[in-house]
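Every protein chain but one is kept in place in this view of the complex.
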Amino acid sequence: MVQMQVNIPATLDKAVADQLKKDEKEMAQKLQREGKWRDLWRVVGQYANVSIFNVSGNDELHNILSALPLYPFMSISVTPLTQHPSAIAQIG
Amino acid sequence: MVQMQVNIPATLDKAVADQLKKDEKEMAQKLQREGKWRDLWRVVGQYANVSIFNVSGNDELHNILSALPLYPFMSISVTPLTQHPSAIAQIG
Amino acid sequence: MVQMQVNIPATLDKAVADQLKKDEKEMAQKLQREGKWRDLWRVVGQYANVSIFNVSGNDELHNILSALPLYPFMSISVTPLTQHPSAIAQIG
Amino acid sequence: MVQMQVNIPATLDKAVADQLKKDEKEMAQKLQREGKWRDLWRVVGQYANVSIFNVSGNDELHNILSALPLYPFMSISVTPLTQHPSAIAQIG
Amino acid sequence: MVQMQVNIPATLDKAVADQLKKDEKEMAQKLQREGKWRDLWRVVGQYANVSIFNVSGNDELHNILSALPLYPFMSISVTPLTQHPSAIAQIG
Amino acid sequence: MVQMQVNIPATLDKAVADQLKKDEKEMAQKLQREGKWRDLWRVVGQYANVSIFNVSGNDELHNILSALPLYPFMSISVTPLTQHPSAIAQIG
Amino acid sequence: MVQMQVNIPATLDKAVADQLKKDEKEMAQKLQREGKWRDLWRVVGQYANVSIFNVSGNDELHNILSALPLYPFMSISVTPLTQHPSAIAQIG
Amino acid sequence: MVQMQVNIPATLDKAVADQLKKDEKEMAQKLQREGKWRDLWRVVGQYANVSIFNVSGNDELHNILSALPLYPFMSISVTPLTQHPSAIAQIG
Amino acid sequence: MVQMQVNIPATLDKAVADQLKKDEKEMAQKLQREGKWRDLWRVVGQYANVSIFNVSGNDELHNILSALPLYPFMSISVTPLTQHPSAIAQIG
Partner (left out) sequence: MVQMQVNIPATLDKAVADQLKKDEKEMAQKLQREGKWRDLWRVVGQYANVSIFNVSGNDELHNILSALPLYPFMSISVTPLTQHPSAIAQIG
């Protein structure tokens, strides 16, 4: 599970910020269509998301996260998850 | 998103604990089959899980959680999530 | 329960800030009259409030919060509440 | 606003605990009928509540809280609230 | 008990800051002479104070605090206190 | 300022606990009459107090605190205070 | 990186605890010889370690950790690491 | 024990900052020669120090700290210490 | 700098605890006489100390700490210190 909190500084030019958000959305949707970004939810009341990624390992995950257009303005924490013994679905 | 941390005291009788875990697993799988407990992951290295529930609201969620056999031994936190504007899938 | 902490940066133009506060007050009162924003209290000694919303779910709550004029300057946390078994009043 | 977290030790005799909970419920409902305990909500997934009291001051609030049957097993925090300038209802 | 931490931004004009501090001192002393601000101590090594107020309730306390000249630059926390059963002096 | 949180374990014999509380009260009142324990307040909703001591230094303060009958069951934090430049009363 | 804090309760039988520690040491050394447990350090002054594992992914890591004899008495946190662009050695 | 963390804002003119650091060093050494500032250590990897002061009380300590040239840029915490019963040296 | 917090469980036999404290004191004084344990202070109001050790490195420090009779009941944190550029005394 990845938790991302976005904090765009007020000093960033609005046009630049808008372009970054547009690029971020496009990349997020491309990664979802490819099956890499399995789930993406908005946290209620926050400019933040909770996400589930389906990747081969830490390297791929870091490459994806650090290539996000809003990455320089994100505070990210990663909680490694694995198959739960009571889960009826199989991961991956 | 619901995060559950289980902490069964060492003083609990082992047979009782084993039965509770068995009941918990059965109820967790029943709720998954019904589509209420959408996702269930184990946190690596912890007796804890990260879960996504698909419920009608706070009342239903509390009823489900408080009826879990291991509920008295769980520390639970709930983070309300909603549709993300960049998500290609629709919630619910 | 929603807890909102407002932090307007000193660099924001005073006229802009005043207009935002005026718009915020109008929207807060409109939502109260509609019964969506059930309770609104000031935290003593802080530019913060504690609020109770009466909404259909997480989607409606996020739509209301993210449309508040001061939303970009707020730090918000949501604590999901439900009917208490000892409460004599019924929620909703 | 008062936040109460209940933590009854597993070593407490079950009959004693049940009687305490019954007494707690009776007192909570009596205080609600008297208008002292204005609101009482359950926190989803926790043996905890969020409450609003309508009292004359700190002395009365402490007398009420410390007389609750489950008080010895509660962790309580109090956040003083007051009239919000945008609230359409008047406190008290 | 009220704990106030002052944080005047370096960008504030020095003359403005000096006037605010002078006004703050005058108001603090006026409130002390009136008996509202019962005790005022400096925290060693910090631009912070610990204070005891003698007020009728939350409304009066918030009105006093929010009218302080340095209020916009303060981080304030309020801990409600009451008569201690072992105290030989009576509050109020 | 001294903040004391009392946590008497449920396993302590009730008669022993009652005697300790009685001794604690007597010593607290003796120290108040001597002017060492200047102020003593109850924190609303907690088995805790906020206190002001008038002592010659750290040694005397530690000797007083560590001689309290309930000391072994207390969690104590000390915040050093000094004369505030805006205070109209003089310490000591 | 995995951080493990061991907390064996004082109520555990000493012979049982000693056997668990012996088994833990054997398994730790077996995993090191196999190259799975790449590094193992003691934190100075604590019954805790900092470890680096060389595993195929989250599943293998959780299987290893949860099979450790002292696992029921450990508090574990996992910080996912990856190749650093300035590192001259290659991971894996 | 006093812990000081220095945080000079990047916007401060470099010549001003250098002069402040030079003045700070001179005053720190003067206070050490006078025996007031008994010990001064650098925290490894941080622009911070751990210090022991030998002063008559809280007033003198605050006067010393608040007169330090870098005081406006320091975050300071004070932990009151006293003679330890197992110490072979006497304080003061 | 080493900070040690002692927490002897109430269930430990009093004679055993007293012997451990006596042994701890003897070892602490022996290490002070040898110059390894340079400073030892009591934290006011707490069963805790702040200490400075003069050792060859991490290995020696851990060997000393883990051999203390009360080590199993201590929570220890270590803050590495070094020569401060403004210190007039030389470490070591």
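Points to keep in mind about this one:
Letters A, B, C, D, E, F, G, H and I name the chains as they come in the text, with residue numbers starting at 1 for each one.
Note that in this section contacts are C-beta pairs under 8 Å (C-beta built on N, C-alpha and C of every residue); 3 or more make two chains touch, one makes a residue touch a chain.
From a predicted model like this one, the values you see are computed outputs, not experimental measurements.
One chain is not displayed; in the complete assembly it touches the shown chains A, G, H, I.
Of the options G:Q19, G:N63 or G:T79, the residue whose C-beta touches the omitted chain is G:T79. Although one chain is not displayed, subunit A still touches it through residues 2, 9, 11-12, 58, 61-62, 65-66, 76-78.
Within the entire complex, the positions of subunit G that touch the omitted partner chain are 1, 24-25, 28-29, 32-33, 39-45, 49-50, 52, 79-89, 91.
Across the interface with the omitted chain, subunit I contributes residues 56-59, 61-62, 78, 80-83, 91.
We take it that only the chains that are shown with their structure count from here on.
Listing every chain that touches subunit B and subunit H alike gives an empty result.
Graph distance from subunit E to subunit H, where chains that touch are one step apart, equals 1.
Averaging Cα coordinates per chain places subunit G and subunit I 27 Å apart. Chain centres here are Cα averages; for subunit D and subunit I they lie 44 Å apart.
The distance from the centre of subunit A to the centre of subunit B, each centre being the mean of the chain's C-alpha atoms, comes to 23 Å. Under the contact definition stated at the top, the residues of subunit F that touch 2 or more other chains are 11, 42, 44-45, 58, 61-62, 78, 80-83, 91.
Pairwise, the chains that make contact are A-B, A-C, A-G, B-C, B-D, B-G, C-D, C-E, D-E, D-F, E-F, E-H, F-H, F-I, G-I, H-I.
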